[in-house]
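Provided herewith is a single structure, encoded as structure tokens, for subsequent inquiry.
A single protein chain has been removed from this complex, and every other one stays in its place.
The block that comes next holds subunit A.
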Amino acid sequence: MCLAVPGQVKEIYGENGMQMGRVNFGGIVKEVCLAYLPEIAVGEYVVVHVGFAINKLDEAAAMKSIRTFKDLGLFEEEFGELGAFESS
């Protein structure tokens, strides 16, 4: 649960007064709370931990870490565990 994963912000919207968004993690799109990055814009890259974006990444750095995460299968590990449990 320590893992924080890089992804790209696809959409930003308000929900119950809080800034939320959809973030693409190497092909897996998830809803993420963006309240801690009030200035974030669509297209920018963020690091997400347990559903919350905790900081911004520049594009070059983000692309590099997204590649490593893909190579190591970490996106599936992060989001797959929950799916496996729900379907069992």
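Here are some notes:
In the analysis below, a residue touches a chain if its C-beta (ideal position, glycine included) is under 8 Å from a C-beta of that chain, and two chains touch if they have at least 3 such contacts; residues count from 1.
The criterion applied here is as follows: contacts and distances are computed from a predicted model.
The complex includes a chain that is not drawn, and of the options "Acyl-CoA dehydrogenase family protein", "Electron transfer flavoprotein", "Hydrogenase maturation protein HypD" or "Amino acid/amide ABC transporter membrane protein 1 (HAAT family)" the UniProt name matching it is "Hydrogenase maturation protein HypD". The set of subunit A residues touching the chain not shown comprises 1-4, 16-18, 33, 35-38, 47, 49-52, 54-55, 57-58, 61, 65, 68, 71-72, 79, 81-82, 85-86.
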